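Only a single protein chain was left out; the remaining protein chains are all shown in position.
Read from first to last, the chains carry the letters A, B, C, D and E; within each, the first residue is number 1.
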Amino acid sequence: MSLTEDTPTPKRPSGFWSYANPVKFLGLSERILPAFWGLAAVSLIVGLIWGFFFTPDDFRQGSTVKIIYLHVPSALMAINAWFMMLVASLIWIVRRHHVSALAAKAAAPVGVVMTLIALFTGAVWGQPMWGTWWAWDPRLTSFLILFLFYLGYIALWEAIEDPDTAADLTSVLCLVGSVFAVLSRYAVNFWNQGLHQGASLSLDKEENVADVFYIPLLVCIAGFVFLFLALVLYRTGTEIRLRRARALQAREART
Amino acid sequence: MTLTIRDLCVARGGVPILEGLSFSLAPGQALILRGPNGAGKTTLLRTLAGLQPPLSGQIDGAEEQIAYSGHSDGLKSMLSVTENLTFWADVFGQRDIAPAIAAFSLEGLKDRLAGTLSAGQKRRLGLARMLVTGRPIWVMDEPTVSLDVDAVAQFAKAVQGHLHAGGAALIATHIDLHLEADMLDVTPYRAALDLRAGASDEAFL
Amino acid sequence: MTLTIRDLCVARGGVPILEGLSFSLAPGQALILRGPNGAGKTTLLRTLAGLQPPLSGQIDGAEEQIAYSGHSDGLKSMLSVTENLTFWADVFGQRDIAPAIAAFSLEGLKDRLAGTLSAGQKRRLGLARMLVTGRPIWVMDEPTVSLDVDAVAQFAKAVQGHLHAGGAALIATHIDLHLEADMLDVTPYRAALDLRAGASDEAFL
Amino acid sequence: MRALLTRDLMLAFRAGGGFGLGLAFFLIVTVLVPFGVGPNSELLSRIAPGILWLGALLACLLSLDRLLALDWEDGTLDLLATSPLPLEAALSIKALAHWITTGLPLVLAAPVLGILLNLPTPGYTWLVLSLLLGTPALSVIGTFGAALTVGVKRGGLLMSLLVLPLYVPTLIFGAEAARRGATGMDTTTSLLMLAGITAGVIAIMPFASAAALRVNLR
Amino acid sequence: MRALLTRDLMLAFRAGGGFGLGLAFFLIVTVLVPFGVGPNSELLSRIAPGILWLGALLACLLSLDRLLALDWEDGTLDLLATSPLPLEAALSIKALAHWITTGLPLVLAAPVLGILLNLPTPGYTWLVLSLLLGTPALSVIGTFGAALTVGVKRGGLLMSLLVLPLYVPTLIFGAEAARRGATGMDTTTSLLMLAGITAGVIAIMPFASAAALRVNLR
Partner (left out) sequence: MMPDLGKYADAVLSAYGVSILLIMLLVIITLRKGRAARAALEAVETRSKKNG
């Protein structure tokens, strides 16, 4: 990695924002990535094996409860990924840090895959539970809409060539899209009352699932969080390298 | 109102193209921009017109003063010549389009749809648009493309008239317009390769 | 193969524009079309290229012989310079694009997307396309639009080379190309207003 | 401002300007539905309000394509951006022109097409009312989509992809109102929500659209 | 010939080239239908085959827009028409490229979207089969529409208008096959008719398209 050698250090902010410098960010991510990959692997393997092999069947749902170890973490991450993109977009709009825009770009495909997993596991779970793969329940429906927002966001990134223009436009889309996603959620609720589970992870003990399911679920959630962080960090690094190669090439082309 | 540019650096596609440009353009003055293909004339003119932000440097006296004409003319092929001109006059708060029609001898084409004009006739209409803006500073990118010799002379006369009336003009062109004007060759201002300040790619270099 | 035009009448939008044109273009010969804006040069060239039928008259020796270049260049902005040229070479059954690249000094721009080129660079690429067609007769409509002085010289050289190799060229232009070529001013051939024969409106007159 | 509105309307009415095409598309979609789902009239009348709303939405969407792209291609937008008119105002006017040439005709045509799909009698008023309240939102949101994708050549399909999810709340409340109206249920809440969305969107979206367009002009 | 096909596919896959957008549109139309007609799953499953066919047809239709218009605008068509490649062949290849980038993905995605609309289980095979037989006809007919309207600026909507009626027979037999399949009835006749239409159209349409294009280039 020869990134650091030929780069002068002009006025750079210190503290948290200093990591908005791509080069410094690459250095940092290079250092902490192995830890994230490791944590993700360990907690995913432990959590999924624990959940799959060593938890009892639910008295009502039978062995299908095991799906919860994939379904809930992926659903959580799907929403949080969009939230992260929103924050990153805001940072780009306000402070114009390239890393932030690229992180948003890097997170979107991860978010889509998480959404897909949530949708798929949900559908597979729905078949035995509700007797149908798909129902137009508000939760499911708003998830589908979220999926569409992801698709549009990614398509817009892909369609625009100039990286800064693309960053600006996708950020605006992300902001507007978030407002409409919330709006859709309310609209959908009004439109159809649902079949889906209520919040079961709340701290309210009455509502909560039994501990036997709860603890491995937490481990799985941690695994998905670390996986998400590792993937996003790594992909952001990839985007930074591509941008740098592009910049160098453009410079070359002008000689 | 004088247009003053100080130490300007402009970029396209995130790459700095021209740097260290400083000049000023006083009322009554015309400035011809020269430079080989790809030198960055278009990029500079678009920046001055406010269509893209400069990388660094200052532009004073441009706000609401500039009428811009680019590679394309902004004509609607389904509107007639008069309708096209009237629209732009209205947008810029002007009324009278007759002088513009006369200046580029469009009288005979007045009621023709813009889409049926030949390349040079279209261009003449595009240039006539500058006259109905009422703006003092004309910024024009290769205005004489497709024009024949007579039309080029007409154009030179229109510019001259604009200058006499206290206007100013900044024109990028490859041909000789036979105008009394200062010349600015942008070639020497080509951005140095290691220039970093402010470029959007800079952070990655 | 000589291109021979006899008593040609061309029309646009149903209106006859030029009539009574006769000329021929032998291998090794270049012919420059002149005429003020709106004279009908574009209409004539498109007719010769087979893009529109003539109203009357004969065109011999044009079939599959003509490479046409019009006001727009047929470039894809999302393909690189090489990819654009390779595509046209393939379509015309040619292989080697290197001479075309060299003739218009596009080496440095080879891998750039065509969309990011400046106006003049795009035009150079459009002209390079003529070299990969392998066709003997070049029919070009204002080829030097947006080109700087060097590029115009390059273009003249390319045409000269083409002529020496037994090709022919028919070029409409408003500027002086410094080519040894015959000149044809189309102004005298302007269709008389009462000309009727063959126009698509004729039946109603 | 007036100049821009009259020009846009004039262009729409000229040959090839696209006035009435949205309408025709609406008609054709409505006509194709029975070919798709079969000619069962009880079934058709049940899905009629929803299909009519969907058809109107799609017709609106398709005509967005020419809202800005034409002006972009011939350089008009560059020139407008350097004119004294604020871009927000210009875009609002363009949205208004779009609504007049597309949305309004759809509203007026909907009852006629309702007959083709056996829309139940009480449904007509509510269908028209909900479309009248909802279509302006479709135009304004669509302008945003057009501003986002104006730099992309033939961005039509991309724009549809971006705009359709944004249309969801409007569609839900609009179609709900029409459906409830057709079955004789209370429509107040859905109509209020619909009006709220339209008002909010008209107030705020032009700023987002102008921001996106400025970026694209850069 | 190969050069044209690879170029078209390459362009489709490049950024902004529009690959996958037809698919996305298909998805979105399918998703919007329940918002329009309501979440009743029994109702949805009855209209599912028809809606899916309609959605595929519309997605196909929308992507036709870029089939020729882009090449027209930048002058490629002028140059292609003066090249050694016969226009008929060029247009057939363009239709093929369109089918590969649009029709085929639609066929593959249809079963997944069937789930969203509760398509009855026996319906899946027949839906896919009928789409596989029918979509090539859609591309070829669409090419004709594109050739007819290529001179019209933003002819997208006009083209839809011209093409939709031409799509009716394909839609009728295709949706009929899918519907009969879903309800367990015999599908042979409709599938045969569909195949007949496709074969006929592939054989004849390119000549009509080339003729139309020649007129437009004039």
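The rule is short, and it goes like this: contacts are C-beta pairs under 8 Å (C-beta built on N, C-alpha and C of every residue); 3 or more make two chains touch, one makes a residue touch a chain.
Computed from a predicted structure; not experimentally measured.
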Practice task
With the missing chain put back, which residues of chain A would touch it? List them for me.
Solution key: 2, 6, 48, 52-53, 57, 62-64, 66-67, 70-71, 74, 109-110, 113, 116-117, 120-121, 124-125, 127-128, 227, 231, 234-235, 237-239, 241-242, 244-245, 248-249, 251-252, 255
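Simple rule for what comes next: only the chains that are shown with their structure count from here on.
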Problem - Fewest touching-chain hops separating chain C from chain D - result: 2
Problem - Centroid spacing, where centroids are CA-atom means, of chain A and chain C in whole angstrom - result: 55
Problem - Sequence positions of chain B contacting 2 or more other chains - result: 13, 71, 77
Practice task
Hunt down the residues of chain D that sit against at least two other chains at once, touch-wise.
Solution key: 16, 73, 152-153, 155, 158, 161, 164-165, 168, 172, 218
Practice task
Enumerate the contact residues on chain E facing chain D in the complex.
Solution key: 16, 18, 21-22, 24-25, 28-29, 32-33, 35-38, 43, 46-47, 49-51, 53-54, 57-58, 62-63, 65-66, 69-70, 73, 152-158, 160-161, 164-165, 167-168, 171-172, 175, 179
Handout entry: Partner chain E, residues of chain C touching it in the complex
Key = 49-53, 64, 66-79, 83, 86-88, 90-93, 129, 133
Problem - List of chain B residues in touch with chain C within their complex - result: 12-13, 35-39, 42, 71, 116-121, 123-124, 142, 145-151, 174-175
